[in-house]
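Worksheet: one structure, shown below.
Missing here is one protein chain; the remaining ones are kept as they sit in the complex.
== chain A ==
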Amino acid sequence: MFRATLKSLLARKVRLVLSGLAVVLGVMFVSGAFVLTDTLGRSFDQIFADAYAEVDVNVAAKPKLAVNEFEGEQIQTPFPAAAVETVRAVPGVAEATGTVVADGARLIGSNGKVVTSFGPPQLGGNWVGESDLVQLREGREPRADDEIVINKALATAGKVAVGDRVGVLTLAPKEEFTIVGVFGYSGDRDSLGGVNEVMFTTPAAQRLMLGEQDVFNNIVIRSASGVSDESLRDSVAAALGDDYVVKTGEQLSADAAAGLKEGLAFFNRILLGFAAVALLVGTFLILNTFSIIVAQRTRELALLRAVGASGKQIIGSVVLEAIAIGLVASVLGLAAGFGVGALLAYAFSNVAGGLTLATLGMPAAAVIGAFAVGLVITVLAALLPALRAARIPPIAAMQDVATPDRPLTKVTVAGAVVTALGATLLFLGLGGHARGNTLATILGGVLFAFIGVALLTPLISRPVVAALGAVFSGWTPGKLGRLNSGRNPRRTAITAAALMVGIALVTGITVILDSAKSSISGLAQDTIKAELVIAGAQSGPRPPSFDPAVLAEAKAIPGVRIADGLYGDMAQIGGEHTWVGALTEPSALRQVYGVTATAGDIDQLAPNQMLVSSDAAESRGLSVGSTLAVQLARGAERTYTISGIFQSTALFGTQAVLPTEAARDFSIQQPIQGFIQLEPGTRVADVQPRVEALLANSPEVSVIDLDGFIDQQASQLDGLLQMIQILLALAIVIAVLGIVNTLALSVLERTRELGLLRAIGLRRSQTMGMITVEAVVISVFGALLGVAVGAGLGAAVVEALRDEGINKLVLPWGQMGVFLGLAAIIGVVAAVLPSIRAARINVLGAIAHD
């Protein structure tokens, strides 16, 4: 039996390759994700190990506000410089250096634009001299407060050199400095993990990066010989007291890497999500291939039964075939995944500017994942066809039976049940009735909905395929192709369903994002009463900001009524992390942002007063007059009295508004956006250039009109959409393989018929036309299903988000049309090889009997 299986496998190399390819792609995605994150993870480990190699023990102050990777930046609290003396006095300390190191030193390059790092921090600090790690490549150390040294990567990216006079944005607005030196790192590296660094003199660094004089935010300690890092850590901690966090260099590097890996793990999960989609589509494909193979081998399998093989042996034979395909595909997928992971890691390291990659590794998770996924999916998909194969009666070997059309009742009922289950899960998940498992419930609902619709597809396929094919009715080969596509509803359905998944997901996500975009834009248009907006496109974790002095100057321009700057940050209010904002002109809240009061007065704020949103007030049981303890990123905790409550809107996302003065303690101490309202009758074109001129020293932002601002904000979603589309394109590629596979197998199955058609005068081109029409009908049918299911899913999500302010359902008709057109092209492309094969069929060989 084993030999027979193996032989039949080898006799079907093409099928093997095609159905295996889907598994290969899925496995590739899974293992590639693991290889990528593993490699990047170890690279970062190495970078942090290097960065903290010369730190035996490190001192930092307890953070005022602990935030995680997704909430924003952790601001290290400054502490008095005197602490360094305290540390020096601790026995066992050989050397203690007070350092300043903080994100947010943005150098303006030779082109007048801020140099961005696209992710890694842009550190600003005090120059504490060369070390084993840091070495000056050119120039000298900074001696005056207007002198800086920068790392080589930054010099390269900004196209600046020693001697240049450059602007740097810090906590303070733009200031000019002379570059007096360029430094690099051991191992001839220009940057550690893509980080840009600007080093000032210590007083300048304290003022610009920490905002205070005579403070540091780290103390780097070298231990005396014979003193262990751990014991020194403990004695330093004892000397400094509870307000400080003392760690060994190893701890520090491990903690820093752990934070980054949290981000990587998130990235990994996203990649695995796309792998899951690819595998779902692959499952359809394998299921279909095995079904067709079993159908075509009916005679052969019956013969095996006739000569004494048991049903179990038949199942075994089919499953064995699946295992063989699964194994080969897993190995290939793993190898391809390794390649893809390496390639992505390389690309990432290039984008991140000088991330030195650790040696590529094959993590156990990649290997286990690859084989588990590859084998399990293949065998699972082959199980149903295997069971069917076992039911073939031995007598089938003696008869020349065309497999009769099995009724679709069972599969339709099953489809209806599964679809209903999916819909129920979606309803529960979206309606917020799934306690704690919302995401899992929604994903489960989507999965069940897909499977259910796939099961319903055979029933739908008859009328829809007939309608689609009507286009080709006037043309005989077209009509034949259409009839062929309606011939085996199950086969057509699964092939189309595979395409449906990818297109449905893209359509669904597009519906959601477009609806969100349109709703928010509409809301912005309706509520924001500002003609001009000062804003910039965000290209890293840190939003662009500008000098608040610009606002006062803008207000002085004739015709400007209000010029408000908006600050934002995460704060801790009553133990909970909360988004807070501050305005340079509190009255703008109502007059510019269209926010309405539900209680109290929201037009003005005394220094000890705050406003909260109606949502926050409701959930925390607050009213006008309540007091709240607020801890910001900097400074001490302060108590504010609620003087007003404003109506929550989807647009104005902050839950609390603090007085302007509080923004000094925000992690970004400058306004992020500015809104300018003009006096009636003032021409925008008169004011805009004057505001633009004021922004000369704030190159991160520009002044645009409201429509431009809304477009700019909305376009941030476009990038996300594009990324999702690219990743989901893989699922569509797999579906195309499915169409190729189905067609190739059908062509094989219909050799005799094709021979006959050729014998009675069908030209080669007509034969190809016939196969192409079949492919186009199947793929357009799949796209139609996908667009319909996707629009449905998207509409359901939008409906669920109605309370979040997404109140407009936007169906991307244009894009849906594009998908249908694309599907037609996909059909034509998928038909190329099978149709060539069909056209080349040897007429005599196909029809001659014996």
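Rule of thumb we're sticking to: a residue touches a chain if its C-beta (ideal position, glycine included) is under 8 Å from a C-beta of that chain, and two chains touch if they have at least 3 such contacts; residues count from 1.
We adopt the following convention: contacts and distances are computed from a predicted model.
Chemist: What protein name does the UniProt record of the undisplayed chain give, "FAD-dependent oxidoreductase", "5-oxoprolinase", "Peptide ABC transporter ATP-binding protein" or "Multitransmembrane protein"?
Modeler: "Peptide ABC transporter ATP-binding protein"
Chemist: Among A:Leu279, A:Leu480 or A:Val506, single out the residue that touches the unshown chain.
Modeler: Counting the whole complex, the residue in contact with the absent chain is A:Leu480.
Chemist: Which of these touches the unseen chain: A:Val307, A:Ala685 or A:Ile760?
Modeler: A:Ile760
Chemist: List the chain A residues touching the unshown chain?
Modeler: Chain A touches the chain not shown through residues 402, 476-477, 480, 483-484, 486-487, 752-753, 756-764, 766, 843-844, 847-849.
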